[in-house]
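As you look at this complex, bear in mind that one protein chain is not there, while each of the others sits in place.
Right after this comes chain A.
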Amino acid sequence: MSIVTVQLGQCGNQIGFEVFDALYTDSHCPQGLCSKRENEAYQASCKERFFSEEENGVPVARAVLVDMEPKVTNQTLSKAAQSGRWKYGQHSCFCQKQGSGNNWAYGYSVHGPRHEESIMNLIQKEVEKCDSLSGFFIIMSMAGGTGSGLGAFVTQNLQDQYSNSLKMNQIIWPYGTGEVIVQNYNSILTLSHLYRSSDALLVHENDALHKICAKLMNIKQISFSDINQVLAHQLGSVFQPAYSVEGSCHYRRNPLGDLMENLVPHPEFKMLGIRNIPQMSENSLAYSTFTWAGLLKHLRQMLISNSKMEEGIDWQVRPPLSGLPTLGKASLNRGLHFNMSIANLVILRGKDVHSADLGKQKLRAYIHQYTKFGIEEEDFLDSFTLLEQVVASYCNL
């Protein structure tokens, strides 16, 4: 079954590119440890999920690129085309000329309705190309205007139009010390809207990814593409095909369905996080000695202690969904776990964000930018309330 990816905004598009790249590289990696038959079955399964075939044999990613200004989508499309190994569909891109200005209200209330038809048409075309649709994977950031505002709108539309398909939103939690000043407002509004219309929210924090790059991968000057590659690596390990009950060479057919089934038992608790080990640069691989049991133990420790990296562990639990080592760099292990730790994250970050926001809101700072486009103070209040409820539910667990 296939997954259609929707990449929104600068962040979404930059990450989306890295994800497809990682998926492709992984499934076509020459260093496999399994038999040829295995490899082929794996490749076929992976390909079907994320790529569709085109005439000249170059796989085309099942993705729709959306941005309100052309620079990033142009860059992404050309990077993919230049790599020669895979590319995006020629017509799968929708962009406008003027961005959303980091304004959630602009993305949601202006761009959303204005471009609803065109965007949904593009998605429809992508869906029609699939034999059977597993669901949607929507990549967006929470701090900006397009990813967050338009992303929330699009997710809502998908909920209405494709109510039988599952939707997983990959959201990026911005750096604590600010990338965008109004990121708190944008994040709160996004989270509250997504909570109502999405099936699962997979959260990645820029801070955590940054630390992974710095400590574990030893990159000196970390760029956004480094951070995105780590993210893509983690996502790859989640989405790559895993064995089904029938045994080897048969892969589970419904990736999103499986994930949701195990990880989102109750619609109140939708937030997910990823722990991935080992995380290291390719160079160090030669010097590492891992065993499956060792990795599992380490992972358990990480989960229990709520840490995102292998170092600096601390304590909390839930059994991970087990998958199988993917072909590629090393045996990857990923614990995608239903998340008390994300709950903690929500609570902690929620505290920062909320107090920052309530403070700002009390003084009505920046609110005039949002009311210009139809988001009133009541909307903010609604969002706050919903999220407080979520936080309370998690606390009660």
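Convention: contacts are C-beta pairs under 8 Å (C-beta built on N, C-alpha and C of every residue); 3 or more make two chains touch, one makes a residue touch a chain; residues count from 1.
One rule holds for everything that comes next: contacts and distances are computed from a predicted model.
Undergrad: What is the missing chain called in its UniProt entry, if the choices are "RNA polymerase B", "Tubulin epsilon chain", "Superoxide dismutase" or "6-phosphofructo-2-kinase/fructose-2,6-bisphosphatase 2"?
TA: "Tubulin epsilon chain"
Undergrad: Looking at A:72, A:140, A:194 or A:231, which makes contact with the chain not pictured?
TA: Among A:72, A:140, A:194 or A:231, only A:72 touches the chain that is not shown.
Undergrad: Quickly run down the residues of chain A that touch the omitted chain.
TA: Interface with the chain not displayed, on the chain A side: 10, 14, 69-72, 75, 97-103, 145, 175-182, 184, 210, 213-214, 219, 221-225, 227, 351, 354-356, 358-360, 362-366, 368-369, 384-385, 388-389, 392-393, 396.
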